[in-house]
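Dropping a structure here in structure tokens format, bear with me for questions.
Only a single protein chain was left out; the remaining protein chains are all shown in position.
Each chain carries a letter (A, B and C) given by its place in the written order, and its residues are counted from 1.
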Amino acid sequence: MRLFHRFTQGELHFGRIEAFSDGIFAVAVTLLVLDLKVPALDDHADVGALARGLVEQLSRFLSWLISFIIVCKFWLNHHYLLGFARHADYGFVWLNAIFLMGQSFIPFPTAMVGEYPGNSLAVSLFGCVFAINTLLFLLLQAYVVKRLIKPELAALQDPDALVKALVGPLSYLAGAVAAWFYTPAAFIIYALTPLFYITPRQGRAKPASGAVVE
Amino acid sequence: MRLFHRFTQGELHFGRIEAFSDGIFAVAVTLLVLDLKVPALDDHADVGALARGLVEQLSRFLSWLISFIIVCKFWLNHHYLLGFARHADYGFVWLNAIFLMGQSFIPFPTAMVGEYPGNSLAVSLFGCVFAINTLLFLLLQAYVVKRLIKPELAALQDPDALVKALVGPLSYLAGAVAAWFYTPAAFIIYALTPLFYITPRQGRAKPASGAVVE
Amino acid sequence: MRLFHRFTQGELHFGRIEAFSDGIFAVAVTLLVLDLKVPALDDHADVGALARGLVEQLSRFLSWLISFIIVCKFWLNHHYLLGFARHADYGFVWLNAIFLMGQSFIPFPTAMVGEYPGNSLAVSLFGCVFAINTLLFLLLQAYVVKRLIKPELAALQDPDALVKALVGPLSYLAGAVAAWFYTPAAFIIYALTPLFYITPRQGRAKPASGAVVE
Partner (left out) sequence: MRLFHRFTQGELHFGRIEAFSDGIFAVAVTLLVLDLKVPALDDHADVGALARGLVEQLSRFLSWLISFIIVCKFWLNHHYLLGFARHADYGFVWLNAIFLMGQSFIPFPTAMVGEYPGNSLAVSLFGCVFAINTLLFLLLQAYVVKRLIKPELAALQDPDALVKALVGPLSYLAGAVAAWFYTPAAFIIYALTPLFYITPRQGRAKPASGAVVE
């Protein structure tokens, strides 16, 4: 019984949870480069053909860039969120695992949208994956706030945090809808969404929950 | 002689063993996404063809999901087990290496079953790999319990732990047998097996060994 | 307000920033090996054909070698730079993310130049990527020196550091220009550039900023 208590009381070391999480973030974000393909050339020395081949891949570079920034944003929010928890428990570990599953999935829609940037379904799914990932993060955040938050930080919670937090997923979903009308508009929305949240909101009385939302 | 003693007495730092293990877990679990292939389309903008291509890959998504959850489960058990050991020795390091070899192998049967979900051999081997991985984990666990357990935790051992522990591998093997009769049944068994063990058994007097079993 | 202060005052743990950075460095540098392709042989036992196939890949081995050394050099400089900072803030985290994006991109130009070593554009872009990466590092360094430097180290700054620091990018750019006239000359410049900076300059009064420049 004592032993069981040890674990619900936080003896799941954050060190290893962070190491596992950081490993998945780092691998996912670096695997994205595998989607950038060297153009095939008939004449290996043909500079013009290589230049054209690279320009044709513009959508791959763009989706790589968007996904990289978004995963870094998730990593930063994850880092920030864990600073609020006084310990981990099994519920946290499993919600974290499901959140990381979403992160490690990102290279797939990135590759798909890089290959078919004009396909509404591909572009729309790209945004849906980010919306789902943001929701998974909000779930993790809600769990920490409800069950694991350090007592001295609990008072700093912003009651409007949940409403504000939904801005992120809604923005990605707006992009996912826009993809069915005009795909470039979707890309612009995807690229702008994380920019709104790069730093926590300064000059507020209760930045805690505002800072971690997507 | 003194130096040799230093190492059998636990001077193999857990820090690096954990870092190496977490790295392998994280890479293995993230490499799984490489098995998800972007469908080939004749008309890049053809939404219907992309949707059909994705649906045809349902088995790949499913095997990705099952393997991800199972590797996370192994990671959690590994994390939990190491909390019981007072130090590491060479026997532990090598059993751990062989266990990690099994973990890093998982992307291969996952890719195979994702490609041939109706092939009894592929589906059956998928389960056998999980059964072997669970046995390797039990071997590591038995070694820790026998030789490295912290004295204050030794009294908490459950004498029936080994019997209970075999439920995991037997369940995977049952799936491996079922694959020869009806492959969807095998998938269901594989997906359900880790769910039985997501949290340690609460409310028991001797949760120590019960919690780490698969 | 207090909470916000906590973060600008350095409660972004370096531990996780380093773990994420080291993960990306390690994955990027190890993914380089995927560009080395096993030569295709008609007769699997044909020793001569395998030898010829390997020799034909000489440019791939060479670009792998150059990129590996350069990424290790960046890792070392990154390690060194973080020793100067008293804490991290959001500006640092985002400049670091953009720098790491550049690092994780390196496998792409490496693969391109390994495949088309005689293509002036490929060889030139290889150097441009290194020049940009060095500039991104200098930006990160300037941010640390300006905003995050430990007070006791501030006095050690070298006023000529920026001028010296530009030698690295200029050398890579010289290689990128040389690629348009004679590609082997570019490879020699790329390979030699990091060698000039392998150790910090010894015997100087102000080695601090001199040591981290590329």
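Throughout what follows, a contact is a pair of C-beta atoms (placed from the backbone, for glycine too) under 8 Å apart; a residue touches a chain by one contact, two chains touch by 3 or more.
Because the structure is a prediction, the values reported are computed rather than measured.
For the options C:69, C:98 or C:185, the residue in contact with the chain missing from this view is C:69. The missing chain lies against subunit C, touching residues 18-19, 22-23, 25-27, 29-34, 36, 38, 41, 44-47, 50-51, 65, 68-69, 72, 75-76, 79-80, 83, 153, 156, 198-200, 202, 204-205, 207-208, 211. Mapped onto subunit B, the footprint of the missing chain covers residues 1-4, 7, 11-13, 15-17, 19-20, 22-24, 26-28, 31, 34, 90, 93-94, 97, 100-101, 104-105, 107-108, 111-112, 115-116, 118-122.
Convention: only the chains that are shown with their structure count from here on.
Bringing subunit A onto subunit B by least-squares fit of CA atoms involves turning it by 90°, to the nearest 5. For the pair subunit A and subunit C, the distance between C-alpha centroids works out to 25 Å. Residues of subunit B in contact with two or more other chains: 23, 26-27.
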